[in-house]
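Note that one protein chain of the assembly has been removed; the remaining protein chains are unaltered in position.
We just call them A and B in the order they show up, numbering each chain from 1.
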Amino acid sequence: MDAAPNTALIDDLVRRRLEELLPQKIEEALARREAEHTPAMTIIVTKGTLDWAYPPMILSTTAAAMGLNVTLFFTFYGLTLLLKDPKLRVSALGNPALKMPMMGGHIGMPNLMSMIPGVDSGASAIMKGMMKKKGIASFEELRGLAIESDVRLIACQMTMDLFEYTLDDLIPGIEIGGAATYIEVAAQSEINLFI
Amino acid sequence: MDAAPNTALIDDLVRRRLEELLPQKIEEALARREAEHTPAMTIIVTKGTLDWAYPPMILSTTAAAMGLNVTLFFTFYGLTLLLKDPKLRVSALGNPALKMPMMGGHIGMPNLMSMIPGVDSGASAIMKGMMKKKGIASFEELRGLAIESDVRLIACQMTMDLFEYTLDDLIPGIEIGGAATYIEVAAQSEINLFI
Partner (left out) sequence: MDAAPNTALIDDLVRRRLEELLPQKIEEALARREAEHTPAMTIIVTKGTLDWAYPPMILSTTAAAMGLNVTLFFTFYGLTLLLKDPKLRVSALGNPALKMPMMGGHIGMPNLMSMIPGVDSGASAIMKGMMKKKGIASFEELRGLAIESDVRLIACQMTMDLFEYTLDDLIPGIEIGGAATYIEVAAQSEINLFI
C-alpha cells in the first residue's frame, strides 16, 4: 500500500471533520467560559458627603449579593468614608435639585438659607431622619454589610499621603493601593463606575 | 494492514490541520458573535440640575441613534428629570469653572454673587438662552427623543419612596426598579456611566 493516497484521504477527512466540529466546539467553549465567569464591578468612590456615600454602598452590597466580585477604590473626598468615625453631612448648597420636606416638598433650598450656619447640619439631620423613617439602612450599617459581603475596599495611597491619614484612622480590613491597582482590576470588570 | 502507523499519521495530520484552521475559525466565530450582538449602554442619572441633565440625554439619544440598547436609571436628585414638570435650574455655586458670557467670558462667578436670591435662576435663564441661540435642543425635547428612541427609563424605587413620589408625578412610560435591576442590565452592557 502507498502512503500518499492514504495521507490525502485522511487529510480530507480531517478537514471535513474540523469544518464541521470547530464552530460548534468554539461556541461551546465560549458559552462555558461565560457560564464559569464571575462578573465584576469596581467603583471609584470620590465623594464624602452623606448623600453621595449611599450610591457606592447600595450598588456594591447589591452586586455582591448577586454574586459579583466587587472592588471599591476610595480616593479624594471619598476616603473619609473609610474613617472610623466618618461624620457624614449632606450639603444643600449648589444643589437646587435637593427636595426637603420642610419646604413643603418644593425642590431646592435657597442658597442664602444654606449659608446660615447649622442649616447644612440641619439638612443632614432631616435626611438621616427621612431615611430612618423609610427603613433605609444607615451608612455605617451598609459599610458593615459591604465588609461582610467580601467587598474589596482599597484606600488610595496618594490621598492618604495628601490628607495625612494613616491606616490607624481607618476601619480595619482596608487595603492600600494606587491607580495601577485600580486599573488592573477594572480592566477585568464588566461594570466600572466613578462616583 | 497494521493500524499503528495509521494512528500516528492521523494524529499528526489532525494536529497540523488544527493549528492551521483554529485561529481562523475562532476569528470567524467571534466576528459572527460580534455582528449579531447589539452593544448596550447604561447610565445612572443622579443629578437634577439643568446642566447635568444634558449629558445623559445627549449620550443616550446619540447611542440609540447608533443602534445601541440604552437604559437610564434615575436615582437620587436625578429622579426629578422624570417629573412631568421638571423646572430645571443650573447652579453657579461651588462651580468656579462655569463660564457666563455676562462676565465678559471670564470663567467662574464669584460665590457671593450666586448668593443673591435670583442669581441662580438668572444663570439658568442665561444658559437656556445660550443653548437656544446655538440650536441645542431643550431638555424636554431631548427627553421626548429618548422615549421615541426606545431608551429604557427606570425610576429608582428607593428614591421614589424616600422623596414620596408616585408614578403619577412622572411622565408616562417609566418603569420602576432597584439596584438589582440596574446591575443585571449593566453586567451585559459595554458602556456603563454614573452621572
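In this section, a residue touches a chain if its C-beta (ideal position, glycine included) is under 8 Å from a C-beta of that chain, and two chains touch if they have at least 3 such contacts.
Keep in mind that this is a model prediction, so the values were computed, not measured.
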>> Given that one chain is not shown, which residue among A:10, A:82 or A:142 touches it?
In response: A:10
> In the full complex, which residues of chain B touch the absent chain?
Replying inline: 1, 3, 6-7, 10-11, 14-15, 18, 22-23, 26, 39, 41, 51, 54-55, 58-59, 62-63, 65-66, 68, 93-99, 101, 105, 107-108, 110-112, 115, 130-131, 134, 136, 190-195
>> Considering the whole complex, not just the chains shown, which residues of chain A touch the missing one?
In response: 1, 9-10, 13-14, 17-18, 21-22, 25-26, 29-30, 33, 44, 46-49, 75-78, 80, 87, 89-91, 93-95, 114-115, 117, 120, 158, 161-164, 178-180, 182-184, 186-189, 192-194
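The rule we apply is simple: only the chains that are shown with their structure count from here on.
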> So, what's the distance in Å between the C-alpha centres of chain B and chain A?
Replying inline: 17
